[in-house]
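Note that one protein chain is taken out, while the other chains of the complex remain in position.
Letters are used for the chains, namely A and B, taken in the order the chains are written, and counting of residues starts over at 1 for each.
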Amino acid sequence: MSENKQAKPGMSRRKFLTYTIASTAGFLGSGMLFPMVRFAIDPLLQKGSDTKFVDIGTVSEFGSKPKAVEFRIQRKDGWYQEKGGEKATAWVLKEGSEILALSPICKHLGCTVKWEGGGRTNVFYCPCHGGEYTKDGVNVPGTPPPKPLDVYATKIEGGRLLLGAVKERG
Amino acid sequence: MAHHHDNDKEINYVGDSRVIEKKEKMVPKDYSEFPGKTEAFFPNFLLKEWMVAVVVLVGFMALVMTEEPPIGEQADPTNTGFLPVPDWYFLFLYELLKFKWASGPFVVIGTAIVPMLAFGALFLVPWLDTGKERRPMKRPITTGIMFLALIGTVALTWVAWDEHEKQLASLPKGEAEAKIVDQRDPAYDIYKNNACVNCHGQNLEGLQGPPLRGVGDYYKPKEIMKIMDEGKGNMPAGMFQGTALEKKQLADWLSKQKTGRKITEEQ
C-alpha cells in the first residue's frame, strides 16, 4: 500500500475507502437480491388470467325473477388446477332482452347474498349484516354495502347464455 | 464494585442501566496507526475481501445465467430404466462401493470402515500431526498421506463420472414399459440361451444393461449384429456365442421390437 498522502484537500482516504466499501456492498447485495426480489414479487406483476366464457344454459330458462346458477370455471392456481374447475355461482335475471348476471358476493364483507332472503321482499339480502340490494344489484342506501354487486360479462350464442369474467361496477 | 471504589475513576451509568456513560467520543483510529505488517479489518482488509467477492459473484452469476438448473421427469418409482447418480461430491464414495473388496459380503468395508478411518483421521488431524512445523514440505508424511488421499478421491470421482457417462451413452433407446413383440419366435429362446439374458434380463427389461424392448425403434438388424460383435458402452465385444444363422435370427427378431411410438429424444 502506498503511503497515506496527508493534507489532501477534499475527501480523506478513510472516507473514500468507506464509500467504496458501501458501494461494493451495494453491488454485492443488489446482485444477489435483485433476481430473488423480482422472483418473490412476481405475483404482483402478473396479469389476471383470462376467464373463458362458460355455458350455463338456454336463455329462455331465465325470467325477471333472479335465479341462482351454479357453474364451474377453469382456473389455474400456480401449478394446481382443480379437477372439473372451481365452483362459482351467479344470480341471473332477464328484463326484456337485457340479461343481468350478478355475483353473489356482498360488497360489504364478502358474504353471499340471497334473493328475497331473510323474509325481505324484492331485494337481495345479505345475512351477515343485513345488507340489501335492489333487483338490478344496486346497494340500498342506509344498509352496509358501499357498492353495487359485481356483474359477470354475458354473451348469447345460439340461444345459449355464456358467462365470462366478473367486473366491478362504479 | 462497591468494595473497590476508586475515586479517580468514577463510573457513571446511563440512568439506572448497566451501560457505562462515555465521556469521550469514539473516534475511529486511522489505519496508519497500526504498526508493521498488519492492517485494520475495516476498511482496508474488508474492501479487498469484498472486491474478491465481487469477482466471484460476477463469475457465479454468469454460470447461473448460462446453465439452466436441471430438472428431470417427476419421480416414478416404477421406472426401471433410470440410472441413479448422486451429486458429484458423493461420487467417490459411490465408486468405492463398486470395488470387489468393498461390496457384497465386504460392503461394511466400503460403507463404514474406509470412510470412518478416512474421516476419523481427518477430524483428528491436529492430534495426529502434533509437530511444531507448519510448512508442508517439512512434514512429508502428513503432506504425503493427504496427497495420496486427494489423488484417490479425485481418481474415484473421475472413474465414477466416466462410467456414468458411458452407461448413459448405452442407455435405453428402448423403453422399459414397451411390450415384447412376438414372444413365441424361436429367436427368443436363442436370446435366453445366450449371455444376453444376464444383462438385458429374462423379459428384455434390462438389468445392468439397458432394456431391449422397443430397441427396434432405433436399430436395424445389421446395426444390432454390429453391436453384438463389437459391443457398445459397457457391453464387451463378442458377447453372442451362437451360430451366424442364430445371430441373424436374433437380430431380426430384436429389430421387430418396436413400440410403435415415434422416436422421442431421450434426455
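Here, a residue touches a chain if its C-beta (ideal position, glycine included) is under 8 Å from a C-beta of that chain, and two chains touch if they have at least 3 such contacts.
Note that in this section contacts and distances are computed from a predicted model.
Name of the non-displayed chain as stated in its UniProt record, restricted to "Simple sugar transport system ATP-binding protein", "Menaquinol:cytochrome c reductase cytochrome b subunit", "ABC transporter permease" or "Universal stress protein": "Menaquinol:cytochrome c reductase cytochrome b subunit". In the complete complex, the hidden chain is touched by one of B:136, B:186 or B:238, namely B:136. Contact with the undisplayed chain is limited, among B:37, B:100 or B:184, to B:37.
Within the set B:108, B:148, B:207 or B:237, the residue that contacts the chain not displayed is B:108. Seen from subunit B, the chain kept out of the figure touches residues 14, 17, 19-22, 26, 28-29, 34, 37-42, 44-45, 48-49, 52-53, 56-57, 60-61, 63-65, 67-77, 79, 82-90, 93-94, 97, 107-108, 111-112, 119, 122-123, 125-127, 129-136, 139, 143, 146, 150.
One chain of the complex is left out; on subunit A, the residues touching it are 1, 32-33, 35-36, 38-40, 42, 45, 78-80.
The working rule: only the chains that are shown with their structure count from here on.
If you average the CA atoms of subunit A and of subunit B, the two centres end up 47 Å from each other. In the complex of the two chains, the subunit B residues touching subunit A come out as 28, 30-32, 39, 42-44, 46-47, 50-51, 53-54, 57-58, 61.
Residue ranges on subunit A touching subunit B, taken from their complex, read 1, 4, 14, 17-18, 20-21, 24-25, 27-28, 31-32.
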